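The complex is shown incomplete by one protein chain, all other protein chains being positioned as in the whole.
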């Protein structure tokens, strides 16, 4: 069942330690098959060293396990809520990568301070609010997904133009058209968070990138007039 | 004698350089066999490259060598005091890992600023006071253990819920139910110390994690209602 | 066509990930054959893992592809403008290396704070201004090259004595007599940017290097009286 997607999700999970984004079993990647409405996700707490493609768990959009011997990631409900609400999302990544988590703990949006950011994210990466006690009690993981949606809707941010969020006091989620691009977005977010922290320390008055340069860099890589990369 | 425990302690010691927690021969791991009341510890100043499982030293709870050709770690008395006082502790790690040592040198408790911390430590990691001259003269290593105990007792901290301490001007000790989990706690402490330092630098007014989210994250991984990982 | 130069440019491109200066396909190296007036550059968005020497693209000084199956780097026009204006330049590197990009995002020149800087750069590395909207619209990449030239001319900096520039909000360009030396200059710039940021943080009043020591270090490695290295 969904063997190719399992392989893709498995490979994408292995990219996390390779890029230094996770320690131990922290972090999880999933990807969805829109035709069947099922998604594939890493099992909970399994070491990357021993994990196999066949350990990936198949889950429906209500978070019920459809196939697999193992428990899915404890964050499965967050993935499910995002896939259900945003039909454009094909893959999701959650990590506690160092620099993005630092911004999440600081409770700050990541401003656009350079073209490294603009090449991937078309605007500031928002930091979502803390969950309140009611939300924690009601279902922490699903409510985490709802707070992400609230953040993008209240601020009017296009979820595919800024495919990342920070959760205050927690860590980042990123997404993309598939698992692989969601991982790339995690790597870029991590690097941008490192650069922006130091740039701000070096110059408290450092300017954000002018809108025209942000447009130029984002649009030369994305959309119909993109000219970066091969045809 | 205690051959399996020696192998476990040996392997746990090798994890320290693998996780970047030690340079040269810095750092030591021990684990106890509660039945015999003996513990196994790394020999002093032996390079990780040439060390063998059979080099591990067997010591009693007064710090006397029971078996082994080599001198045990110079910090053996600290381990002994902790094992004697806390029957729950199965393994202990001491390192001078960079970021935890930075907090120790700063003389500050590590506050709970994120869920990475809350997943492992159920509250702030305390920084114990400097030893006074009397304590240094009386027996530096044993008194170090007593100052750790004093810190947890005076503050009413559960030693297994917060399995780590910083020693002012020195470095961290961590522990756990066995050597392996004590090493994991050292890795997490190191990462949390890095994240929290920068989060505080990025936003001097960064909030600590709300109690309800701390509870949620700690309790979904620890205790009878935990649902993280496999059954 | 220019097979040896392609091999050199290919090898120089591989040096970028090896020195930790790039992630994914970020960054590009080129080198020019002054006799034919053609230069060789990395193809756009091709992974370093699969790239071959034969994938290198041959381009003329107006940025037209002369040979090659692939699109050249999206930054090709910047390279072309620099080669055209400065006949001394033999190789050019563009990266988003972390520490140099941090200074670029801060919008600051990199002052000479130590001999590590002075061994390679004979003065502060300038930070060029943001491009204005007209320039972005007219041709972002070519105008980037023109702003670099403007920076060196307005300030009267010898382009071979200070073979590096930061672009405000973007990242560094470095150059040299060939591709290899341009890469070396990128590595040095990255290290100097890291050192200088922290030195300034450690001591806000840290002094710049006295001119006499700057002269000594630069001139013992460069020019006719150099005595560093082998004859």
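Letters A, B and C name the chains as they come in the text, with residue numbers starting at 1 for each one.
Just so we're on the same page, a residue touches a chain if its C-beta (ideal position, glycine included) is under 8 Å from a C-beta of that chain, and two chains touch if they have at least 3 such contacts.
A quick note: this is a predicted structure, and the numbers were derived from the prediction, not measured.
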Residue among B:38, B:82, B:148 or B:171 that touches the chain left out of view: B:171
Option from B:14, B:61, B:102 or B:124 whose C-beta touches the chain left out: B:102
On subunit C, residues whose C-beta touches the chain left out of the figure: 113-116, 184, 187-188, 191, 194-196, 198-199, 201-203, 206-207, 209-210, 212-213, 216, 220, 227-231
Missing-partner contacts on subunit B, residue numbers: 23-26, 43-46, 70-71, 74, 96, 98-99, 101-108, 130-133, 136-137, 140, 169-171, 197, 200-201
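Just so we're on the same page, only the chains that are shown with their structure count from here on.
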Topology of the chain contact graph, where touching chains are joined (line, ring, star, complete, other): line
Geometric centre distance via CA averages, subunit B-subunit A, whole Å: 33
Subunit B and subunit C: spacing of chain centres that average the CA atoms, whole Å: 46
Two or more partner chains touched - positions in subunit A: 201
